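In this view, the complex is presented without one of its protein chains, the others remaining in place.
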Amino acid sequence: MSGDLHLDFTSDNSSGAHPAILQAIVDANNGPAAAYGADQWTRRAELALADIFEREVEVFLVATGTAANALALSAVTDPWGAVLCHEFAHIAADECGAPEFFSAGAKLVGLPGRAGKITPAALDDALALMPRGVVKQVQPQALALSQATECGALYTQAEITALAEIAHAAGMAVHMDGARFANALVALGLTPAEISWKAGVDVLSFGATKNGAFACEAVIFFDTDRAKDFAYRRKRGGHTLSKGRLLGAQMEAYLRDGLWLDLAGKANVRAAELEAGLAALPGVRFPWRREINEVFAIVPTAMRQRMLAAGARFHPWTPRALEPRERPSADEVFIRLIPSFATSPEAVVALAAAARG
Amino acid sequence: MSGDLHLDFTSDNSSGAHPAILQAIVDANNGPAAAYGADQWTRRAELALADIFEREVEVFLVATGTAANALALSAVTDPWGAVLCHEFAHIAADECGAPEFFSAGAKLVGLPGRAGKITPAALDDALALMPRGVVKQVQPQALALSQATECGALYTQAEITALAEIAHAAGMAVHMDGARFANALVALGLTPAEISWKAGVDVLSFGATKNGAFACEAVIFFDTDRAKDFAYRRKRGGHTLSKGRLLGAQMEAYLRDGLWLDLAGKANVRAAELEAGLAALPGVRFPWRREINEVFAIVPTAMRQRMLAAGARFHPWTPRALEPRERPSADEVFIRLIPSFATSPEAVVALAAAARG
Amino acid sequence: MSGDLHLDFTSDNSSGAHPAILQAIVDANNGPAAAYGADQWTRRAELALADIFEREVEVFLVATGTAANALALSAVTDPWGAVLCHEFAHIAADECGAPEFFSAGAKLVGLPGRAGKITPAALDDALALMPRGVVKQVQPQALALSQATECGALYTQAEITALAEIAHAAGMAVHMDGARFANALVALGLTPAEISWKAGVDVLSFGATKNGAFACEAVIFFDTDRAKDFAYRRKRGGHTLSKGRLLGAQMEAYLRDGLWLDLAGKANVRAAELEAGLAALPGVRFPWRREINEVFAIVPTAMRQRMLAAGARFHPWTPRALEPRERPSADEVFIRLIPSFATSPEAVVALAAAARG
Partner (left out) sequence: MSGDLHLDFTSDNSSGAHPAILQAIVDANNGPAAAYGADQWTRRAELALADIFEREVEVFLVATGTAANALALSAVTDPWGAVLCHEFAHIAADECGAPEFFSAGAKLVGLPGRAGKITPAALDDALALMPRGVVKQVQPQALALSQATECGALYTQAEITALAEIAHAAGMAVHMDGARFANALVALGLTPAEISWKAGVDVLSFGATKNGAFACEAVIFFDTDRAKDFAYRRKRGGHTLSKGRLLGAQMEAYLRDGLWLDLAGKANVRAAELEAGLAALPGVRFPWRREINEVFAIVPTAMRQRMLAAGARFHPWTPRALEPRERPSADEVFIRLIPSFATSPEAVVALAAAARG
């Protein structure tokens, strides 16, 4: 630790909540309120999301991203269905089988692709191996895209559209895991509608926790018919908070006056600064282009030691995500660095300085 | 509404959080913290619970009571197992099948009993109909007691002990739904240990939300062997908060300096005052003795109208919980009134005044 | 055992297959056939069922009654749904939670009723306690009737119609467990259509195993829209036999030239003879009228001993099925006697003689 600086780059969920969101929780605390999400804060958050997405939506707030993803996928996938996703997608690799649990046993089929992105060719290939109506095989029912991906990569609107067209033509629904939706949006410079329903997304896990909320995500149905039983799914999953205003207040504050975009923008800028700082150092390689607030870098082992010695915290990343020829050599390591909305410019400078040694 | 008074008696979950707990959330917000429950607040809350229960425990914090109950039951019940509980228990009637979901299809067997309480005789009767090892029948594996019950009734330590002995002799685990554990504890004047593990409880859903937290419950295993896979269950249920300090901070503050007991005591006293106020009025009947912060009353329909007209809010209750001879006549209604820790004495006075007309 | 006589009255599933059905299996064995139910025997059985039921149907053959019931119910009940059935129904009491398993956790709600029969009043009462759209409660989605009931009682066409009308008005599907459908049909003297779809049944478990097949039941959808995903359900339940002709041949032979009705008629007659034989004996009481091939009797304990001593085999039955005032005294026992299609008149005579002593 350099003075009071927090050199925590492990994840954007290591930060607390943004002060404005915290204040919204405090402000929402007074007096009685209707329970189970029938409160005014939740209602206003729903209206704000409809406004931001420029259309009617069905919104369900939950406290975790895993709940949002697993519940959303269960609403669009039968137990004998398959969810096609990237092989390294969070839903496939990091949720301890939650999608399988909530869908009563659907299968996640992992597709290959650079930097966590699925290509139309990979999707076509996978679908070619999954004939419809062959009873011995699970049926493709959902395409799950992560925006941004686990590798911090982005889909353009055209890319989403192309994938969604294939999925829809095959009778599948399109889910988007938007745990870092705001970071993606800001980086792409598009509207929320453009990278979601206008590009063919049917249901979105709209994350707020990593970008300034304490514990709040929204499952947003653009295909509102899919939402008709969702209240039962959420309740029986134990995800309907009795004091629902805790969620509503967070989401309302998150969206108010563009706070969510400001915060995502800050986190992205910090990552850009960090990337620039590391790029100037000998021996640092980036396997793919940074697009949001995640920096993936192959660095000399000694550099990693210097950063750790300075009090920095961050995670190694799996070389499996790289082509064999790109993988770290014996004296290199592959690391992931994530600044959040709360990361200070000084922390980034300090980290780069520590790396330089 | 009488001036600024909140005459909300719908449930103790219509209140927000207690200021001290809210402040703990605010205080916990600074700086980075380890994610997924590895934070210091959660650790301290775990230690506080071990201290309060006077023994080693395994603790898992979650945000809802339904999650706590369903996850806890899934840890002690196979899919072909049965959970024996009161027919009106929250887990059976009000959780939309969450226990069945988390246990992959276990059966909840509802037992009869006055005021939501199971008797040893009823438990014996039910077990007599469930022979062990008969493959065509689900096997009794868990006894679930609610302390207090859905009707606000309490089990004495001796009663719990007697039920737990029957359950354990039959090879079953004992679960306690303690959504209002604090209210029960204060009313009984016993220690936490005495009405839980010392009486034979193996796993407890320890509620805080209804008694001053915003969204926090603890699953507490006294039979710690049962806890070994619980972290996976919680994660795959989407109940592992990434910013786990939100839960840890609530629970730590809830337990600090006996706050939880103070709050429960206040709520109980408000209920006693309310009961006394109503008891003085002609035409009011109480089907069973009030023990915690819930008042169940059969009142004249006109009285109910006066209370509503004064801005009071409360729920009707099902006459099914009553013997036929006790049920409301055509010009009576059966109602439930729940003051919380946040209910003011003035609100109780105002409600009684409105009832009197 | 009296000579070569088999005094087995434990269940109609203790008999083997009828010779004609056995021969059909033998005949179907020659040469290759399409696997997984695409064979000609299965196809002919499907056509025969459509003919017998006088309408288009969707048919799925399986090897067990539990599979038929649980799969059928899963096709008409969401995980957050409730199946309303008699409290002693086979699906609730004797299938080890199979309906809960196949439906991913739906709840079976047991209704009271004489001799295993649900009344419109009991159904109305149950539905009154299950408000639609209240998210904390499971939603009534299926009514499951047993024809005949576990107590051998029958629903008239009018009774089924009345119950189905209530169910349909509440948005529920109607399932019929017809493990002894043929026995019921013959006893009622109606057509298959009259006691199924014409009375409002949407999906039928059409039993053959107890009435002469070796292992064969049909799930028959009259509401064919409900069948669209059933092939996947059956496959993933492991219930799609690779050599499907084993099932097809049984069902085809069972239905050919009215064999199924002849066999059911024989079993029913044997039961009538047995009832008459016992009725002539002092100390024998029948709690309800015999209607099919099941005789329920309260007999002196000494009589039961004489029957057992003569080599007879049969099961006790639970006094829980009786009103308290009807229950056996200390020197009586409640027993169930089931002749099958294969039970000889001599065996019935021998049993009655043994009872008489």
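Just so it is clear, A, B and C label the chains in written order, and each chain counts residues from 1 on its own.
To be clear about the criterion, a contact is a pair of C-beta atoms (placed from the backbone, for glycine too) under 8 Å apart; a residue touches a chain by one contact, two chains touch by 3 or more.
Fair warning: this is a prediction, and the values are worked out from it, not measured in the lab.
Trainee: Going by the touch rule at the top, give the shown chains the omitted chain contacts.
Mentor: Answer for the hidden chain's contacts among shown chains: A, B, C.
Trainee: Of the residues listed, C:16, C:112, C:171 or C:345, which one is in contact with the missing chain?
Mentor: Hidden-chain contact among the options goes to C:16.
Trainee: Could you tell which one of C:181, C:214 or C:317 touches the chain left off the display?
Mentor: The one listed residue touching the chain not shown is C:214.
Trainee: Out of A:104, A:259 or A:292, point to the residue that touches the absent chain in the complete complex.
Mentor: A:104
Trainee: Among C:97, C:113, C:178 or C:248, which residue is in contact with the omitted chain in the full complex?
Mentor: C:97
Trainee: Across the whole complex, list the residues on chain A that are touched by the chain not included here.
Mentor: Missing-chain contacts on chain A: residues 79-80, 93-97, 100-101, 103-108, 129, 135-138, 318, 320.
Trainee: Can you list, in ascending order, the chain B residues touching the missing chain?
Mentor: The missing chain touches chain B at positions 36, 78-80, 104-105, 135-136, 139, 229, 231-233, 235-236, 240.
Trainee: Tell me, which residues in chain C touch the chain that this view leaves out?
Mentor: Chain C touches the chain not shown through residues 6, 8, 10-11, 13-17, 19, 22, 25-26, 28-35, 62-68, 70-71, 95-98, 101-102, 209-210, 214-215, 232, 235-243, 245-246, 313, 342.
Just so it is clear, only the chains that are shown with their structure count from here on.
Trainee: Report the inter-centroid distance (CA atoms only) between chain A and chain C in whole Å.
Mentor: Taking the average C-alpha coordinate of chain A and of chain C, the gap between them is 51 Å.
Trainee: Using mean CA coordinates as chain centres, what's the chain A-chain B distance in Å?
Mentor: Chain A and chain B have C-alpha centres separated by 35 Å.
Trainee: Need the CA-centroid distance for the pair chain B / chain C, whole Å please.
Mentor: Comparing mean C-alpha positions, chain C is 42 Å from chain B.
Trainee: Two-or-more-chain contact residues of chain C, please, as numbers and ranges.
Mentor: Within chain C, residues 79-80, 104-105, 135-136 contact more than one other chain.
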